[in-house]
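On to chain A.
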Amino acid sequence: MLKFSGIDEARLKASWVSSAEAPELVHEFTSFIKELRELGPSPLRADYRRELV
Partner candidate 1 sequence: MGAPINYRTVLTTCTYCGCGCNFFLEVLDGKVIGTIPCKTSPVNEGKLCIKGWNVHEFVQHEKRLKTPLLRKNGKLEEVSWDEALDFTATRLRQIKESSGPDSIGFLTSAKVTNEENYLLQKFARAAVGTNNIDHCARL
Partner candidate 2 sequence: MIDVIRDKVKELLDSGEIKGFLGLVRKNGHIAPHLFQKGDDLGAMSLGDDKVAGDARYPLNKFLINLAKAYPEETFAVLVRGCDDRGLQTLYTWNQLNPKKVVPVGITCPQELADACECLKPFPAVITAGECAQPGTPRSVAAVDALVMSERFSYWMDEFVKCIKCYGCSNVCPMCFCNECTLKCDDLVKGGELPPEIPVFHHTRAMHMVGRCIDCGLCEEACPSNIPLRTLYKKVGSIMEEQFDFTTGAVRGQRSPLNKIDFAEGRK
């Protein structure tokens, strides 16, 4: 649905991490944050609506 709306699907990530796997969770977060940084600012930044209205 994101793709259908013209939003890069790489901006959404779903991972299965057990509550016992804290390091895994940390890894998921840090790597995803890195990926997001590389993608640059979201088209849905805070003022997008004001510009449209």
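Observations
By definition in this document, contacts are C-beta pairs under 8 Å (C-beta built on N, C-alpha and C of every residue); 3 or more make two chains touch, one makes a residue touch a chain; residues count from 1.
How were these candidates chosen? In short, all candidates are chains of the complex that A comes from, given by their letters.
A quick note: this is a predicted structure, and the numbers were derived from the prediction, not measured.
For chain A, the touching candidate in this complex is 2, chosen from 1 or 2. For chain A in complex with candidate 2, the touching residues are 1, 3-8, 43-44, 48-49, 52-53.
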